[in-house]
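Yeah, one chain of the complex is gone here, protein chain that is, but the others are all in their spots.
And now, chain A:
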Amino acid sequence: MNYLMRRLATFPLVLIGVSVLVFVAIRMVPGDSITAMLGTEAGLLTPAQRDALAAYFGIDQPWFIQYWRWLLGLLHGNLGISVTYGKPVLDVILERFPLTLELALLAMIIALAVGMPAGVFAATHNEKLSDLGVRVVAMIGQSTPNFVLGLLIIYTLSAGFGVLPAMGAFSPLWQDPLRNLGQLLLPAVTLGFAFAASVTRISRSAMLDVLSDDYVRTARSKGASNRSVIWRHALPNALIPVVTLSGIEFGYLLGGAVIVEQIYALPGLGRMVLDAILQRDYALVQGSVLFIAFNFMIVNLLVDLAYVALDPRIRLGER
């Protein structure tokens, strides 16, 4: 567990780096949050009123003092107040996060449920026509941007079947599970498609590697059935690259899928961050980017730990 401790020790360093970077960057955006918040009415403020507002939000200080205050708040679990929502930043983030998490999970389930069997199938039919078919579809899938696919899906539905994806007010999973799944299914398919294509390609190549190993030949010569060789002997060892890829993709999806959320009008984390950047909602941008980076690092750590579970030969500390 030495490795785990050392890995965890680098977390605060990277997070401080991320927060300083965001802190400085967002303050370099032209314009200020008061004008962004009040719009044209900001022009009606007297200089004294403007100063008072700036002092209220703490943005009248130099950036390093603001940063210090923010860091102290962070240690008390306080990420500040969002200027746009008038609520604590953490509350705003946690309101949006369930949707993003659910969408990422659904996309990953779709990707693994389609991609792994397709990859195994292609590997066991190596160089046959069916293998070629899977590879061509996977290559096209990997090259299709999710916003192109999303628009194509919406177009096909509306032009071909006269229906539109369920938009409107979003209903959380625990309130109306059916409606919720109806709203998230198409976005999840949109995100899961290219993801599934990557999983197909990587599981195919990993399976091909493993299937030519000596121990697989031994298992076959012992008289193990084809099915048992593939699913019990070969697949577990082919999982490591699949876990790596899925972990990285999942980590990215937890940061919100800005464009897909935009296309399907979903109130997820991605659109929230985009709006926060455009609104110069400093506290919200800082808080959410830190939140996203933290999730990403946790997922990466879990992926590393999964290696050990999948292959006891791996000793993480020695890598």
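Simple rule for what comes next: a contact is a pair of C-beta atoms (placed from the backbone, for glycine too) under 8 Å apart; a residue touches a chain by one contact, two chains touch by 3 or more; residues count from 1.
The criterion applied here is as follows: contacts and distances are computed from a predicted model.
Not shown: a single chain whose UniProt protein name, out of "Formate dehydrogenase major subunit", "Diguanylate cyclase", "Putative mRNA 3-end processing factor" or "Cytochrome c domain-containing protein", is "Diguanylate cyclase". If you put the hidden chain back, the residue from A:142, A:171 or A:244 that touches it is A:142.
From the set A:184, A:219 or A:289, the residue in touch with the chain omitted from the display is A:289, counting the whole complex.
From the options A:4, A:216, A:259 or A:306, the residue with contact to the chain not on display is A:259. Considering the whole complex, the residue from A:35, A:171 or A:205 that touches the absent chain is A:205. Residues of chain A in touch with the missing chain: 10, 13-15, 17-18, 21-22, 25-26, 28-30, 135, 139-140, 142-145, 147-148, 151-152, 154-155, 158-159, 201, 205-206, 208-209, 252, 255-256, 258-259, 262-263, 270, 273-274, 277-278, 285, 289, 292-293, 296-297.
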